[in-house]
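One protein chain omitted, others in place.
Labels run A and B following the written order; every chain starts at residue 1.
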Amino acid sequence: MVLHKRKNKKNKDDEYYLASQWTLMGRKFKKHKLAMVSLWVLGILYFVALFGNFIAPSDLVAYNSKIMNAPPTKIHMYHEGKYIGPFVYGIDMERDPVTKRKVYSENMDEIYKIQWFTHGCEYKFLGLFKSDLHLFGVEEGGAILLMGADSMGRDLFSRMILGSQVSLTVPFAGTIISFVLGIIIGGISGYFGGVIDTAIQRIIEVLSSIPSIPLWMALSASIPPDIPVVRMYLYITIIVSFISWTGLARIVRGKFISLRKEDYVMAAKISGVSNFKIITKHLVPGFMSYLIVSLTLGIPGMIIGETSMSFLGLGIRSPATSWGVLLQEAQEITSIATYPWRLIPLFAVILTVLAFNFIGDGLRDAADPYK
Amino acid sequence: MDGKETIISVKNLKINIALDEGTLTAVRGVSFSIDKGETLGLVGESGCGKSLTCKAILGINDKKCSTEGEIFFDTDAEGEVDLLKLPPKGEQIRDVRGKQISMIFQEPMVCFSPMYTIGNQINESTRLHITKDKKKAKAISLDMMKKVGIANAEKRYDQYPHEFSGGMLQRALIAMALVCKPKLLIADEPTTALDVTIQAQILELIKELQKDLQMSVLFVTHDLGTVAKMCDRVAVMYLGKIIETGSVEQIYHDPKHPYTKGLLGSVHKIGTKKQERLFSIEGTVPLAMNLPSGCSFYDRCKDRIEGVCNVKEPEVLAIESNHTVSCHAVSRTIKGGSSIE
Partner (left out) sequence: MGNYVFKRVLMFVPTVLLLSIAVFFIIQLPPGDYVTSYVSRMSAEGEVFTSEDIDNLREQYGLDMPWYYQYGKWMKKIITEGDFGYSFSYNRPVWSVIMDRLPLTVAITLIIMLFSYFVSIPIGIYSALNQYSVGDFVFTTIGFLGVGTPNFLLAIILMFASFTLTGDPLIGLFSEDILREGLNFSNLGGFLKHLIIPIVVIGTGNTCGIIRTVRAQMLDEVTQQYVLTARAKGVSERVITYKYCLRAAMNPVVSGLAGSLSSLFSGSTISAIVMNMAILGPVLYEALKNQDMYLAGTILLTQGFLVVLGTLLSDIALAWLDPRIRYAERSY
């Protein structure tokens, strides 16, 4: 046809008209500034999570009763007017005579320099090989608490970074589960129709009519309390993915029904192509972009889900940690008023959720490249 | 012209569309006029700017479009007014729309809101422009519905668009456009979306009503057969410019512009010998965004003169009274012609 004839005569118009769906989407997506910024933000967050054990100066179990609820340590450059590079002072603890509360102050006599690439607690880097190298730390005997300490004297900064390894991966695992469930169940429903379709639709309708948090709570409550961390993680992920797969299954079903009537599917059918091949080669690529958009838009819900459950004590439980677990300490107003740094993980949650929302929005706009 | 009363004259109309990729000049200086009772056919391929020109007359183009030039229209209230100067949301232009100039569109199926009955939407025009009185308005609307051939109009009045067939919807759309007896009807490819048998009926209907109401029609189409049937004069448009105008006879029997010739060559005539292939114009319409300099038809033209056609844009050349053409090749062969503008 016309397009083929002109292939050798490449010009700008052709590039515009012949660009694949994905190239167009990419081009449009890049124009969405917020989405691009969000992509960077998430890139950094995931990078930090990946190298978490290396970046965090401490691990999940290390605690120090001398620094329970200590505020963030200040980093100094000058001691008595003399430049000695970044360092922290020692921490002194006193009890307030009236309230009996611990009060921390800087001990100007003790100086602990900040060191780069120090050796500290051991961990398995990327779960593969052992290492005890950390990005930074202070000299023996001192403590650096970028975001303060929790009630057991654990470094909140380290806990937040290590917690992100759970909080940031749950939505991905959940997305994979949603994707598989959504495509299979929605596909079966849409492709075969009839009684199967009606039954599946009813079940989805019922499942989605139970409000999500109560449903999550009920399902989380059924997780036995003393199971290995990995299994607990898996269960939470499956529960959280409930928010996404039902919606996805509906989209897939709807697309199947409308695409089934398309001529090219009919043509494939008449040519004797198998059902499975029609589904994988013709139907799924036809609405892949919508699936990706819908999956991305489902991610914030999953993050909120995991955080909520862990926050209520129904999700991830110690020794494992996630942002929701950290926020448990911020449940009471008095606790936040006294130790406001406990709110820091909350901003990590909001930042991540917003970033995923923006990316989802950018993708949604981009999915319609000719608009 | 010829002592006839001119109803509308469009002068040097330009329409720019602001896109992400840059500004696209979709209409590049279009001029034409229509006399009372006359039908002008605006012919061209899709994307050449016909629809934009029509909508510009009513001032209902998208926000992205900016318009230059003049459109003089003989209004009821104030005589000749430049429609482009009127604020597009103001009362003055709204008094013109639907009442003095009406428009019918390509796809009647999407021209009615699915939420309201056909009667409601036709009657909206009546009540807006003729009478506020509910009973009288309904009577007028029903009368028009009958006139356009909607059987059982009383029942149809209370039905919703999805209960109508395509042809019936087009009739309803015509009723809605003509209920206020406008002076000018703009018909933007009114039959493209319809079955062939229904096309003929609709064209017949428009012709009949035109006679009845003594209105002028701007008939937009890409179908030359329809033009021959409907129009008095023809303007051929290519890529945002009118490249040839003339009476139907002139255009059909003595086309000058290579593009017009090409268009006519691609119409299937009954009685052609079997072996003869239908003529087609080489190439595709270039994107109006990166137009080459010179004549925009240069790439596809059979008669192009290198060094002339791809350098300078051709000017409008009057060959006979009412027959103009813009082509370097034509102006070379006909010395007698004098250029205007």
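Everything that follows uses one rule, which is that contacts are C-beta pairs under 8 Å (C-beta built on N, C-alpha and C of every residue); 3 or more make two chains touch, one makes a residue touch a chain.
Fair warning: this is a prediction, and the values are worked out from it, not measured in the lab.
Here the missing chain is touched by one residue of B:44, B:98, B:190 or B:314, and it is B:98. Contact with the omitted chain, checked across A:65, A:99 or A:209, is made by A:209. Touch with the chain that is not drawn comes from one residue among A:89, A:104, A:157 or A:358, which is A:358.
When the omitted chain is restored, the residue from A:70, A:143, A:330 or A:344 that touches it is A:330.
When the full complex is taken into account, the listed residue touching the unshown chain is B:107, out of B:45, B:74, B:107 or B:232.
Mapped onto chain A, contacts with the missing chain fall at residues 202-203, 205-215, 217-219, 221-224, 300, 304, 307-308, 311-312, 314, 327, 330-331, 333, 336-337, 340, 343, 346, 349-350, 353-354, 357-358. Touching residues on chain B toward the chain that is not drawn are 55, 58, 60, 89, 94-99, 102-103, 105, 107, 110-116, 121, 124-125, 128-129, 160, 162-163, 173, 176-177.
To be clear about the criterion, only the chains that are shown with their structure count from here on.
Centre-to-centre spacing of chain A and chain B amounts to 56 Å, using the average Cα coordinate of each chain.
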